[in-house]
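Take a look at this one; I'll ask things after.
Showing chain A:
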Amino acid sequence: MRDAVIALALVWVAASGTAVVLTRDPLHQAFVAGFFGLCLASLYLAMQAADVALSQLVVGAVALPFVILLSLAKVRKPE
Partner candidate 1 sequence: MTVLAFAVVVWLFVVGLYGMVTSRNLIHLVVCLSVAQSATDLLLLEIGYVGHGHAPVFVDLPKHPGPTVDSIMQALSLTDVVLGAAVSALLLALSVQVHKRTGTLDPDELRTVEPNRS
Partner candidate 2 sequence: MIPAVAHPAPGTVLAPLAVAVPLAAAAVLAGANQRIPALWRDLLGSAAAATATVLAGVVLSQAAHRRVVYWFGGWRPVHGTVIGVDYAVDPMGGALAVLAGVLALAALVYSRRFFGETGGRYPALVLVFTAASIDFAWTGDLFNMFVAFELVAVTGFILTGFYAEEEAPLQGAINFAVLNTVGGLVVLTGVALLYGHTGTLNLAQMGQTLAGHRPGGLVVVAFALLASGFLVKAGSVPWHFWLPDAYGTAPAPASILIAGVTSELGLFGLARTWETVFSGAVAGSAEQRIRLVLGALGVLTALVGTAMALAEDHPRRLLAFVVIAHLGVYLLGFSLLRTAALGGVALLAAGDGFVKGALFLAVGIIRRHRRATGARALRGEGPAITIAAGVIVLGVLCLSDLPPFSSSVGKDLLVATAGSAGPLVEAVIAVTVVGSGAAILASAVQVWQGHAVDNPSPSEDAAETAAGWGNVTLLAPPVVLLAAALGLGLVPHLADHAASAAASFADRPGYHAAVYGAARRAVARPGTGGGGVEPLVIDGAEAAASVLAAAALVSRRRIAPVLGRGTGWLRDLHRGHLGDQLTWAVLGMAAMAAASGLALR
């Protein structure tokens, strides 16, 4: 049962990781990256690594997209 969950999560991670790379527009990419972080966190949870999953959730699904959006705001601000 757990193996099936992990295998499913692995496939999801691979697919969403590819999607992150192929999304060339940074604004869209920020959201795809957040989803990728979520997929990774659930994979880690399934692999019995709860604390890693928690930090991955905070870092990958919240902090990283947030920082990307902040830098985009800085970059797009008219001089």
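Operating definition for what follows: a contact is a pair of C-beta atoms (placed from the backbone, for glycine too) under 8 Å apart; a residue touches a chain by one contact, two chains touch by 3 or more; residues count from 1.
Selection criteria: all candidates are chains of the complex that A comes from, given by their letters.
These numbers come from a predicted model, not from an experiment.
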{"item": "Touching candidate for chain A, same complex, options 1 or 2", "value": "1"}
{"item": "Partner candidate 1, residues of chain A touching it in the complex", "value": "2-3, 6-7, 10-11, 13-14, 17-18, 20-22, 24, 26, 29-30, 33, 36, 40, 43-44, 47-52, 55-56, 59-60, 63-64, 67-68, 70-72, 74-75"}
